[in-house]
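Left out: one protein chain. Kept in place: all the others.
Chain naming follows the written order as A and B, and within any one chain the residues start at number 1.
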């Protein structure tokens, strides 16, 4: 048996001269409330506030970070209970799923998933031992027992986690019914939606017609033209804003931006309605919608986010059997300097716009993103994202982008997670990495302690709160 | 109030075992004269040797590193006194400009600009306190008083800075009148020009016709053909060489190299004379001129520099109102292996050529540039440039390029600055980073102290002096 304990100095530099400074800075920010301005938690969870089901359904089945790595080692997703869309039966016994996970938990050594899970196990569930194949069932029982107590209901955890505000991500046609329920419930927690129109923007997508139908229904008007489409988007943004949203988000393959004439846009839109839009139409329409979304943001004040560079559903077999978001979205090289130029020229000098740009292509941190954010008033850099939301990934972001962009053109941390109980683990890791990075600057006499204290607080709390207008 | 003092160990590793070695190495190089083989100081400054005006005009208005970051935070360039080209009035009170800068000086924490400025404030101006909004006017007075003393005349600073040679960068048609005045003045300082023909090579540029007119005037012959253009370039190179130049420089979007036939070149040149050269003509003509400049370098012995990869004037609004070099040149991805192949095959095996290649795309350090420089006798690597002339940027250059290229295929440091009083700060930072990098190698037993001493001296002084033929 191996005791599970989180070392107070984890992720800090092992050199005492740096570590002590890091620890002092961390002490000042660790209790700050969590601002979670971008993520994928299901609002239903907090609206209904029902107990979480078993450990497998809580931790493994919804987390593509976990099951993608198990899959890479030859473990079938069916055996992990990942639901299929093609009717293939999957393992239904959560204890068996948990056992497979525990048997292979060693695979995660050194990955951010292990860091998050060990925090979750130790801090949230107070599990005394490291998970392995032998204690798997005991730990299963331990977690299951906790989940049945009132302290582990979603809203209780939200309070325990010290969350000040949590943003979800919601489709353009979403009724936001759970957000409504939350508002009406009188609960003190603040959960807001974010407007993500990808489904209705991806005109070459398989489900686009259904998405448009849903959007038509949501606005109570049939969308038969580009003009009515834009009107619907504006209407929905208004509704989201009324429901508390402060931001929008778009996931795009490329951040190419280009304003089409109304005629061009209409022509492409009509092709899409006939089911004939191709990849080029899609690319142009997306480029145009980025321009439109920026314009609307200037008008309605919603913060604009762009998440480019993921080639979705790289593995056809997995996509057909299990659907999207199953760990097979793979980054591609991304270009920003030319692609964002039209948008930045049109709107980047306007202080009313806040444009937060993310990347999965770290080669852009120093080359393109920091110089752009270090010049245009509207542009800010989103934190290290997805595969880069890790110890080394966050270090690279700080080391490569901050000297040119300055931390004041960044927006703090996003946990970007679907895994609700991992939220404090992710913020804790980010705060540790940032404090340790600043400690390294202090120890090298590049900044002083006053600056470091102000900067660590900014990175942990202030920048996110300000940039996202909470 | 916070005391401004430069820690003797700044930028060194906080681990004593490394720091002590770094300090010992630094001790041996810190007093070496400064070789400044590439930069943008105005020779008029030293030729006229007049007192610098006020702190705002000395430090803020000419430095795009400073005002681009202020602009990114929503501060109008007009309020910083940056001169306009479209007649828009700008702030004329240097005290007000200085106050804005001081109010926002915290934005620079952790950036190389702060490192340079703090050195300048502490070492050059002996300012006892850190700049902030409260002491802004006192510090303004302090600097202004210093500037009115003989010790702060440009030539006195040149001597104080221990500069051995300073190269400026000058257009193809430049009369080099200030270089002439300097030579004739009997002053002992060595200031030499470098030949930069970008203005006359950029055939699709708005001002190209005027540039060609000026070049015609400079050579006393009308340039009406490609042949006469090449003859003019050769003539000007000869003149620059006579005036002390040892190098040329070209800023290009891409380092694509390709020799055109005389007919092709002439044809493009004639299109340009008619004002009809397009982007493709421009690209081909530049590719051809890189070949021609290499040929001429073999003939006249001038060292050839290439600075590729900046997309100039990304922000149209700023360009139209304020002109070029206003902090909105943004790097783009750059390719060297294929692009330089024709030039390197034609001239890269010739020991008479020294070709110094720079990059704004760090992905090339290890992948393309180090293998090329580690093979071709003619090719050397320029130091970490522009956005990468920073603590972490220089570390990345050393760590990514030196194992394959060897330091002996590099050329020491370039300060590349317009900001004359920042020169010693920049060389000091570079020497510290290099000594610290070598100290890390010694502490890991990769090199020994004898090697480190020789290498630190080479990086601080010898390599630049030799490569640039001073």
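Following the convention adopted for this analysis, contacts are C-beta pairs under 8 Å (C-beta built on N, C-alpha and C of every residue); 3 or more make two chains touch, one makes a residue touch a chain.
Just so you know, these numbers come straight off a predicted model, no measurement behind them.
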Selected residue (touches chain absent from view) among B:62, B:197, B:348 or B:412: B:348
Residue of A:26, A:71, A:125 or A:208 touching the missing chain in the full complex: A:71
Touching the absent chain when the full complex is considered, from A:115, A:343, A:356 or A:442: A:115
In chain A, positions touching the absent partner: 2, 6-7, 9-15, 68-69, 71-74, 106-112, 114-115, 311, 314-318, 327-328, 330-333, 360-363, 387-388, 390-393, 396
It is residues of chain B that touch the chain not shown, namely 15, 17-18, 335, 337-338, 341, 344-345, 348-349, 351, 363, 366-368, 370-377, 379, 399-400, 402-409, 440-441, 443-448, 450-451, 454-455
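The criterion applied here is as follows: only the chains that are shown with their structure count from here on.
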Can you work out the whole-Å distance between the CA centroids of chain A and chain B? 40
